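I have a structure here, written as structure tokens, and I will follow up with some questions on it.
In this view, the complex is presented without one of its protein chains, the others remaining in place.
What follows is chain A.
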Amino acid sequence: MKRLAAVLLGAVLAVTACTGAPGPERLSVLASSELADLAPVLDDLRADTGIRLDLDLQGTVDAGTALTPGRYRHDLAWLSTDRYFQLKLRKSGFTGERPAGTRIMLSPIVIGAKPQAAAALRARHPDVSWADFADAAAAGTLRFAMADPGRSASGLSALVGIATAAAGTGAALRAQDVACDRLGGFRAGQTLTANSSGELVDVFTAHQSEADAVIGYESTLLSLNASGKLAAPLELIYPRDGIMQSDYPLLLLDPAKRGAYERVTDWLKRPDSQRKIMDRTLRRPVVEGVPLEPRLPKSVGTALYFPDDQAVVDKLLAYYGDPRGRVPGHVLFVLDFSGSMRGGRIASLRTAFDALTGAGAAEFARFYRGERITLIRFGGRILGERDFTIHGPADLTAVRGFLDVEDFDSATAIWSALAHAYDKAAELAKTDPAAPVSIVLMTDGENNAGLGVDEFLHRPLPPAVHTYAVRFGEADAAELGRAAAATGGRLADATAASLLDAFKETRGCR
């Protein structure tokens, strides 16, 4: 009887097997390009569950923008992050059901630096921050590779992280934080880029002499180290002012596939699958009970808050979207060297320039490589004038040297000096029309020589050249403010502001 039952069962099971399961179930997946490294894990998934994931690999930002509710072309989506997708849904006023999502694995965005570059960064502060990194990039002592934020989520998340650290509010980035160009110095150090994090690794591997550091996923950088393709492995730096982390959610686009989706996510979140993912790709597990492998430090530091506003991300991209197409601006400093500046005032001026030239604490808004500046010292006449193009530390030293003179004049010809600066600006516009020019005027006195303010204002003023005035001491606030406003600039707050703040305003920072 047992044998008969077994025969019957066998026959019936054979029939159901033939009709019920013709080969594995297949799910199409819109996936971030770096997920190509999961192929062996997905083979195991298929062996265990009978479900095959067909990955359609694309850059995350591209993939995210291709995801339009009602027009999905895949069963699932697997992105490094769905934040951009979620922001876009909210911005579009979408009120339908959002795809279910399950986080599968984690990887923070960190700095991988060549040993020498890492040592130089740590020499300044043992716990390296993004500010330290940006400062070295601005000074021209550090060149780095980063994926294009317009195309790749790793590039965009890195940019959001650095911009958040630069804003330094301790909160999520806001539109007004983005308006301010604190990142010019950082960007000046970028020498290599690519459309995706994977491509970036290839570009860096092929051009190792052209960059000192790579910004990318911890998993990608550790895998690169393990590949043996580098002259020396990169040291991973987890910036102390905060990081962004990707959590690789698997999204269900076609609700009819929920059953298979749940089997896939259940399998992927099993501890042994999570361990396989970690061993294979060096991405971190999202479930507990999977001990981290030794190359992954337990703590990655502080996570920065991520903006909850598509407009902020759009603005950030508009300002920094194309890492290849940027034109450094030219700032003219018109500096009062009349006798009353002697002593404390000139000392504070020099302190401000120490910060701008990187001799002080790490500062995001500072002179950076490729940037051109002109310093003009004036009294009753122009006392000195010099153009600088910042290539490296020597130029920054020269800037400080130009101000380190005790050459003061008895008179103060503010408006003649400013008119002179505008003549200079007109010349610059002729030679390089694409480079924006702005002027920072700093004075402590009443005008007692040369042009009057009205004479100055009657001269034709180029509309794009704004003057940001800084008042020290007795200077006539009303007159300075009126002239600055006429140029499209403004008078910096006389009490609290320093020249440093006024300089930040030339970069849109208030």
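Here, a residue touches a chain if its C-beta (ideal position, glycine included) is under 8 Å from a C-beta of that chain, and two chains touch if they have at least 3 such contacts; residues count from 1.
Definition applied: contacts and distances are computed from a predicted model.
Enquirer: Would you kindly match the missing chain to its UniProt protein name, picking from "DHHW protein", "Inner-membrane translocator", "PTS sugar transporter subunit IIB" or "Extracellular solute-binding protein"?
Expert: Its UniProt record gives the name "Extracellular solute-binding protein".
Enquirer: Which candidate, A:P69, A:P233 or A:G301, sits in contact with the chain we can't see?
Expert: Answer from the full complex: A:G301 touches the omitted chain.
Enquirer: Of A:G170, A:G401 or A:G473, which sits in contact with the chain we cannot see?
Expert: Of all options in A:G170, A:G401 or A:G473, contact with the hidden chain holds for A:G170.
Enquirer: Using the touch definition up top, pick the residue from A:R90, A:R122 or A:R482 that touches the left-out chain.
Expert: Within the whole complex, the residue contacting the unshown chain is A:R90.
Enquirer: Touching the absent chain: which residues on chain A qualify?
Expert: 1, 4-5, 8-9, 11-13, 15-16, 83, 86-87, 90, 93-98, 100-101, 103, 106, 127, 168-173, 240-242, 245, 258, 285-288, 298-308
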